[in-house]
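Please read the structure below before turning to the comments.
Of the protein chains in this complex, one is absent; all others appear in place.
Showing chain A:
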(Lines give C-alpha, C1' and ligand atoms only; values in the text may rest on other atoms or scores of the structure.)
Protein backbone atom coordinates (compact mmCIF):
# COMPACT_ATOMS: atom_id res chain seq x y z
CA UNK A 1 0.00 0.00 0.00
CA UNK A 2 1.33 3.43 -0.94
CA UNK A 3 2.20 5.91 1.77
CA UNK A 4 0.29 9.21 1.67
CA UNK A 5 0.36 12.52 3.49
CA UNK A 6 -1.76 15.65 3.38
CA UNK A 7 -0.35 19.15 3.65
CA UNK A 8 -2.80 21.74 4.90
CA UNK A 9 -2.87 25.39 3.82
CA UNK A 10 0.48 25.14 2.00
CA UNK A 11 -0.22 28.15 -0.27
CA UNK A 12 -0.94 30.24 2.83
CA UNK A 13 2.12 29.02 4.73
CA UNK A 14 4.58 29.60 1.87
CA UNK A 15 3.44 32.92 0.49
CA UNK A 16 6.65 33.98 -1.22
CA UNK A 17 6.79 32.21 -4.65
CA UNK A 18 10.46 31.18 -4.32
CA UNK A 19 9.78 29.69 -0.86
CA UNK A 20 6.78 27.76 -2.16
CA UNK A 21 8.89 26.35 -5.01
CA UNK A 22 11.63 25.34 -2.58
CA UNK A 23 9.10 23.66 -0.32
CA UNK A 24 7.86 21.51 -3.24
CA UNK A 25 11.45 20.72 -4.22
CA UNK A 26 12.38 19.72 -0.66
CA UNK A 27 9.45 17.28 -0.51
CA UNK A 28 10.34 15.86 -3.97
CA UNK A 29 13.91 15.28 -2.75
CA UNK A 30 12.43 13.19 0.11
CA UNK A 31 10.27 11.30 -2.38
CA UNK A 32 6.98 13.12 -1.76
CA UNK A 33 5.09 14.01 -4.93
CA UNK A 34 1.70 15.76 -5.21
CA UNK A 35 -1.03 13.38 -6.41
CA UNK A 36 -3.22 16.04 -7.94
CA UNK A 37 -3.01 19.80 -7.73
CA UNK A 38 -6.42 21.39 -8.19
CA UNK A 39 -8.70 24.19 -7.09
CA UNK A 40 -8.70 23.22 -3.39
CA UNK A 41 -5.09 22.11 -3.09
CA UNK A 42 -4.17 25.39 -1.44
CA UNK A 43 -6.31 24.18 1.49
CA UNK A 44 -5.27 20.49 1.44
CA UNK A 45 -2.75 18.86 -0.90
CA UNK A 46 -2.22 15.12 -1.03
CA UNK A 47 1.24 13.66 -1.58
CA UNK A 48 2.30 10.10 -2.28
CA UNK A 49 5.65 8.59 -1.29
CA UNK A 50 7.78 7.53 -4.24
CA UNK A 51 11.33 7.78 -5.50
CA UNK A 52 13.26 10.86 -4.39
CA UNK A 53 13.57 13.17 -7.42
CA UNK A 54 15.49 16.30 -8.21
CA UNK A 55 12.74 18.54 -9.52
CA UNK A 56 12.70 22.25 -10.24
CA UNK A 57 9.23 23.56 -9.35
CA UNK A 58 7.85 26.85 -10.65
CA UNK A 59 4.71 28.65 -9.53
CA UNK A 60 3.22 31.21 -11.89
CA UNK A 61 0.17 33.39 -11.38
CA UNK A 62 -1.77 33.83 -14.63
CA UNK A 63 -5.22 35.41 -14.41
CA UNK A 64 -6.00 34.95 -18.11
CA UNK A 65 -3.23 32.97 -19.81
CA UNK A 66 -3.05 33.44 -23.56
CA UNK A 67 -3.48 30.59 -25.95
CA UNK A 68 -0.15 28.83 -26.15
CA UNK A 69 0.83 29.34 -22.49
CA UNK A 70 0.88 25.63 -21.70
CA UNK A 71 2.43 24.71 -25.04
CA UNK A 72 5.44 26.97 -24.47
CA UNK A 73 6.11 25.46 -21.04
CA UNK A 74 5.71 21.93 -22.40
CA UNK A 75 8.01 22.67 -25.37
CA UNK A 76 10.66 23.61 -22.82
CA UNK A 77 10.25 20.29 -21.03
CA UNK A 78 8.12 21.45 -18.10
CA UNK A 79 5.47 19.12 -16.74
CA UNK A 80 2.12 20.64 -15.84
CA UNK A 81 1.41 19.64 -12.22
CA UNK A 82 -1.89 21.50 -11.90
CA UNK A 83 -3.39 24.80 -10.90
CA UNK A 84 -5.00 26.25 -7.82
CA UNK A 85 -7.35 28.91 -9.14
CA UNK A 86 -4.94 31.14 -11.15
CA UNK A 87 -1.77 29.70 -9.66
CA UNK A 88 -0.10 27.34 -12.13
CA UNK A 89 2.40 24.77 -10.86
CA UNK A 90 5.11 23.38 -13.16
CA UNK A 91 8.04 21.05 -12.58
CA UNK A 92 11.04 19.79 -14.48
CA UNK A 93 13.56 17.08 -13.54
CA UNK A 94 17.22 18.09 -13.66
CA UNK A 95 20.66 16.72 -12.95
CA UNK A 96 23.16 19.58 -12.89
CA UNK A 97 22.10 23.20 -13.15
CA UNK A 98 18.71 24.12 -11.65
CA UNK A 99 16.62 25.27 -14.64
CA UNK A 100 14.91 28.66 -14.60
CA UNK A 101 11.61 29.55 -16.17
CA UNK A 102 12.12 33.27 -15.61
CA UNK A 103 15.67 33.54 -16.85
CA UNK A 104 16.05 37.32 -16.57
CA UNK A 105 15.49 39.79 -13.75
CA UNK A 106 12.85 41.82 -15.63
CA UNK A 107 10.49 38.90 -16.23
CA UNK A 108 11.08 37.44 -12.76
CA UNK A 109 10.12 40.82 -11.32
CA UNK A 110 6.98 40.84 -13.50
CA UNK A 111 6.01 37.38 -12.18
CA UNK A 112 6.53 38.52 -8.58
CA UNK A 113 4.62 41.74 -9.21
CA UNK A 114 1.57 39.71 -10.27
CA UNK A 115 1.58 38.11 -6.79
CA UNK A 116 1.77 41.54 -5.15
CA UNK A 117 -1.15 42.82 -7.24
CA UNK A 118 -3.29 39.74 -6.52
CA UNK A 119 -2.69 40.08 -2.78
CA UNK A 120 -3.29 43.86 -2.87
CA UNK A 121 -6.62 43.31 -4.63
CA UNK A 122 -7.67 40.66 -2.07
CA UNK A 123 -6.60 42.93 0.78
CA UNK A 124 -8.74 45.81 -0.55
CA UNK A 125 -11.81 43.56 -1.04
CA UNK A 126 -11.49 41.97 2.42
CA UNK A 127 -10.90 45.36 4.08
CA UNK A 128 -14.03 46.81 2.38
CA UNK A 129 -16.19 43.84 3.48
CA UNK A 130 -14.84 43.98 7.04
CA UNK A 131 -15.45 47.77 7.18
CA UNK A 132 -19.05 47.35 5.95
CA UNK A 133 -19.71 44.63 8.53
CA UNK A 134 -18.17 46.75 11.29
CA UNK A 135 -20.34 49.70 10.19
CA UNK A 136 -23.42 47.50 10.29
CA UNK A 137 -22.56 46.28 13.80
CA UNK A 138 -22.03 49.83 15.06
CA UNK A 139 -25.35 51.00 13.59
CA UNK A 140 -27.24 47.99 15.03
CA UNK A 141 -25.44 47.81 18.37
CA UNK A 142 -28.73 47.61 20.29
CA UNK A 143 -29.92 44.52 18.43
CA UNK A 144 -27.74 41.85 20.07
CA UNK A 145 -29.46 38.86 18.48
CA UNK A 146 -28.60 39.88 14.94
CA UNK A 147 -25.26 41.46 15.67
CA UNK A 148 -23.36 38.27 16.62
CA UNK A 149 -23.08 36.71 13.11
CA UNK A 150 -21.99 40.06 11.68
CA UNK A 151 -19.47 40.50 14.49
CA UNK A 152 -18.03 37.05 13.73
CA UNK A 153 -17.85 37.94 10.02
CA UNK A 154 -16.17 41.27 10.75
CA UNK A 155 -13.67 39.63 13.12
CA UNK A 156 -12.80 37.00 10.49
CA UNK A 157 -12.55 39.71 7.83
CA UNK A 158 -10.18 41.85 9.89
CA UNK A 159 -8.17 38.76 10.83
CA UNK A 160 -7.79 37.86 7.16
CA UNK A 161 -6.96 41.47 6.26
CA UNK A 162 -4.18 41.46 8.88
CA UNK A 163 -2.89 38.15 7.46
CA UNK A 164 -2.86 39.61 3.90
CA UNK A 165 -1.02 42.68 5.19
CA UNK A 166 1.61 40.37 6.73
CA UNK A 167 1.87 38.50 3.38
CA UNK A 168 2.38 41.77 1.49
CA UNK A 169 5.10 42.82 3.90
CA UNK A 170 6.85 39.47 3.58
CA UNK A 171 6.73 39.51 -0.22
CA UNK A 172 7.91 43.11 -0.47
CA UNK A 173 10.78 42.31 1.89
CA UNK A 174 11.74 39.31 -0.26
CA UNK A 175 11.64 41.45 -3.41
CA UNK A 176 13.87 44.05 -1.72
CA UNK A 177 16.35 41.41 -0.53
CA UNK A 178 16.31 39.64 -3.90
CA UNK A 179 15.25 36.31 -2.37
CA UNK A 180 12.06 35.90 -4.37
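Simple rule for what comes next: a contact is a pair of C-beta atoms (placed from the backbone, for glycine too) under 8 Å apart; a residue touches a chain by one contact, two chains touch by 3 or more; residues count from 1.
By definition in this document, contacts and distances are computed from a predicted model.
J.: As a check of understanding, state which of "PadR family transcriptional regulator", "RnfABCDGE type electron transport complex subunit D", "L-2-amino-thiazoline-4-carboxylic acid hydrolase-like protein" or "Phosphate ABC transporter ATP-binding protein" is the UniProt name of the chain not shown.
T.: "PadR family transcriptional regulator"
J.: Among A:72, A:138 or A:152, single out the residue that touches the unshown chain.
T.: Of these options, the touching residue for the absent chain is A:72.
J.: Can you tell me which of A:41, A:101 or A:174 touches the chain that was removed from the display?
T.: Among A:41, A:101 or A:174, only A:101 touches the chain that is not shown.
J.: Quickly run down the residues of chain A that touch the omitted chain.
T.: 58, 60, 66-69, 71-73, 75-76, 78, 90, 99-104, 106-107, 110-111
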